[in-house]
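Shown below is the structure under consideration.
Just one protein chain is left out here, and the rest sit where they should.
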Amino acid sequence: MSETALLRVENLSKTFALRRSFSEWVTRRPGEVHRAVDRVSFELAHGEILGLAGGSGSGKTTLARMLIRLVEPDGGGVFLEGQDVRAAKGRDLRDLRRRMQMVFQDPYSSLNPRMQVGAAIIEAGRVHHQPGSEDPEAFVTHMLDLVRLPSTIARRRPRDLSGGQRQRVAIARALAVGPQVLIADEAVSALDVSIQTQLLNLFLDLRDELGLSILFVAHQLSVIAEVADRVAIMDQGVIVEVGPTAEVFRSPQADYTKTLLASHPHPLTIVESTQKEA
Amino acid sequence: MALLTVAGLRIAFSHRGGSTEVVRGVEFAVEPGETVGLVGESGSGKSLACRSIIRLMPAHATMTASKVEFDGRDVLAMSAKELRDHRAHSVGMIFQDPYSCFDPTMRIGEQVAETLRVNAGLEGDAAKARALELLESVDIASPEQRFRAYPHELSGGMRQRVMIAIAISASPKLLIADEPTTALDVTTQAQILGLIEQRRRESGMAVLLVSHDFGVIAQACDRVVVMYGGYVVEAGPVAEVCARPQHPYTRGLLSSIPSLESAGRRVRRAGIPGQPPNPADLVAGCPFADRCAQVRPACRELHVALEGVGDGHVTACPYVRDGVPVTNAGGSR
Amino acid sequence: MSDLAHLVTVPWRRLRALGSWEITTGIVVVAVLMIASLLAPLIAPYPPNQIDVLHSLQPPSWHHWMGTDFVGRDVWSRVLYGLRIDMLVVAVITYLGLAIGVIVGTVAGYVGGWFDAIVGRVADTVIAFPFIVLVLAVIAIVGPGLKGVAIGIIIAGWALYARLARSEMLAMREQPFLMSTKALGYSHVRAIFRHALPNLVRTSLVYSTVDVVVNMLVLAGMSYLGLGQQAPGADLGSIIASGQGYLLSAWWITTIPGAVLVLFGLGVSLIGDGITRGDLPQGAL
Partner (left out) sequence: MLAYTARRVGVSLVQLLGLSFLSFMLIHFVPGNPIATMLGPRATVQEVARISASLGLNKPLPEQYWLFLGHLLSGHFGQSITFSQSISSLIGQRLVPSLALIGYGTLVALVIGVPLAIVSALRADTSVDHGIRIFTTVSFAMPIFWSGLILGIVFGLKLGWLPVSGYGTGFWGIVRSLTLPAVALGLSLLAVIVRTLRSSIRHVMALEFVEAVRARGFTTSRVFVSHVFKNAIMPTVTVLAVNVGFLIGGTVVLEQVFQIPGLGTLLFQAVEQRDYPLVETLTVLAGSVVVLLNLSTDILQAVVDPRVRPGAHSV
């Protein structure tokens, strides 16, 4: 185990019980279980962006949620700078969650619809007594600035914003509590391509400016290719391959990775390849 | 002669306090047997535009057009009866979400058979036999068993196959596929696109593929129509448009698309700044003017119209050619 | 003069800005009834219980707008006072039930586990009792009178709000915006009362426009049966009952208080309609 790792995940597991059938119920046999995440281990270094890719049902979202115990793991461990997340309670757990912030997929439901943008950001800062939060206006302006939004947005409500703007607000709110790790769970998947690019660049900027470590969960390999230093490919609850992004994508080892890469259309490569054929 | 010609298409939603135009003068054509892609981001009006072909408008939406002609017949002038016939026999359609597209309380096979009974006049066992044939033709394993399944018991990919079976049951001349793979995994996506392509080759029908994903379009289509803010901004052969995009929006869109090639390069893409337009806020002029790096005052008064740049390639921007500003453009028309 | 005109037109324009005609009309109707009943001591021409046997069963006239009853009491005055007590009782019990139900239901849905299971089961069971039957059972124990009716309606009424709030909370728990309160390290109290409750109380408030009408009708019904407001006090139900012996000869005693009840119900329902049509998604029952 290298000591440089900021976040260390060891043998993390989660199984969900399926609903029992009538015969199982009568005979009191245990029902079937679904292994959503099966003994997964990985590390995230300081200032690193790790991509986590997989199809739907691969367990990547469950894994991401277990890191901050939005879903309780059944086994294994999560350690932030050596501190055991699974053992933490109350104040300690809240502080660990503060240090690992999450950005969700759907920008339309991740913000409280009744709260102004500025109020949501300053609330986050105040709850954790973040430096600068005594001056709400400056604090909010600074946070919005970090995500490249004008401070005029502070008085708007989520419904007045576009999807991309909402996602930036969600990121600003996450930054307001001073995290070390950002978990982006399909954070750009619901957005249009042109907006996606802007957000991807924002994540790269945040890593460079704030030294954030980012776990970037996505089903699109090409999106991960744009931002991730390393990539982990997940299938059926297991990480089937992990390594530097360029290496994994140029010479994939696992069959599943190969299938994923093969079914990925990019207009220019397709056009090039058809022209070569012709 | 073109199978389908649409021109001057406008679609507006009426609501309290007025109406909002979301399609603002669109033209495109589909030749027999070819696959045309309609690409655009959310709010571009592509989904509504493709529905105009069978006049399938949602509540509170009204369409007008100078021309919607299919196979030599005027779709706009069709009576209710003729329109039903047109929908039943000439055009098939599949939708984005293969789950919500089925009656949840009816067995899958029943839904296929119902279409055959109503539209092809088949009865009882004949309808069932034909339905089973159709299910087999879209590569559904053990169709007898699937026939009795309810929609929620099938996977997304399987449901989309059944949807295709229903859509092609009357051997239509055109298949409209509205984001057919958006709700599916990438691996399933490839299979569904393959299936559509295979059916097209066998039956000689044309396909109009609507998608937000340029990758899907490039993979499956002969020609592409790019939409933005309710307008067609560029159209042409896919290879030509990808290699030599003319409209600044198309250039920006293509350069935004993430690529596996970027792996390990750590280079930021230029992309397109700003937010996609809200149809209610759009005024006269080029819809892309607010986000365009090469905008000039005349753009705000531009009458959006397509100009040829050779080889069936058209663009709605008179001021930029191959990314270079044209000094002596056709002026404001 | 223009200032005076403003007093009327400005609130009216504000009301119009709320949107649909339903909400505007509804608010005006309910406001008029409310003001009239609040001002009952000022605008009622006679004390509600003043007996005047010489002028019994008088049809509506200048002296008695809505006629008199069998002992010569002025029906209009009695209706005003009756409406006053009915509206007060209904407002208190409905919104007390709402407050109890919403808080219990929200907390239950948020914490889950055994507390949620118990709240859910108890609420379901209470809802299974026919409303009026439960109120009657409570009256059998407490004894007739407004107190019995009020206790009965609250015992029966909180449960629906608890169920509504609980099921919304269960759905909201899966929503990213509530998950993010956990992710942001907020306390449970903050998550429930600052983030969840303001978003889910709306459904209950909309439903309360139905509940107010139902409770008003139940209260009137109990008084009509002689189990609610006791003589000589008047409420709308008991006035109607007092006219039952004179249906043909003195129709005004029964029809007018009933019409006032209908007007009240219509006004409240219109407000509810207006809110629902304004911005609830289609298909939300």
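The chains carry the letters A, B and C, assigned in the order they are written, with residues numbered from 1 in each.
Note that in this section contacts are C-beta pairs under 8 Å (C-beta built on N, C-alpha and C of every residue); 3 or more make two chains touch, one makes a residue touch a chain.
Worth saying up front: this structure is predicted, and the values here are computed from it rather than measured.
Residue C:L217 is the one among C:I51, C:I100, C:L170 or C:L217 that touches the chain not shown. Taking the complete complex into account, B:M93 is the one of B:M93, B:A113, B:L174 or B:I192 that touches the chain left out. Contact with the chain that does not appear here is found for just one residue of B:F28, B:F70 or B:F102, B:F102.
In the full complex, chain B contacts the hidden chain through residues 54, 56, 58-59, 83-89, 93, 95, 97, 100-106, 114-115, 118-119, 150, 152-153, 163, 166. For chain C, the residues touching the chain absent from view are 121-122, 124-134, 136-143, 151, 155, 213, 217-218, 220-221, 224-227, 237, 240, 244, 247-248, 251, 254-255, 258, 261-266, 268-270, 273, 282-285.
Just so we're on the same page, only the chains that are shown with their structure count from here on.
Taking the mean of the C-alpha atoms as each chain's centre, chain A and chain B sit 32 Å apart. Once the centre of each chain is set as its mean CA position, chain B and chain C turn out to be 52 Å apart.
Chain centres here are Cα means. That of chain A falls 48 Å from that of chain C.
The residues of chain B never reach two or more other chains; the list is empty. Interface residues of chain A, counted against chain B in their complex, comprise 55-56, 162, 164-165, 192-198, 200-201, 204, 219-223, 225-226, 228, 244-250, 259-271, 274-275. Interface of chain A with chain C (complex): residues 68, 70, 93-95, 97-98, 101-102, 104-106, 109-115, 123-124, 127-128, 170, 173-174, 177.
Listed in rising order, the residues of chain B touching chain A in the complex are 41-42, 185-187, 189-190, 212-219, 238-239, 242-243, 252-254, 256-266, 268-273, 275-276, 278.
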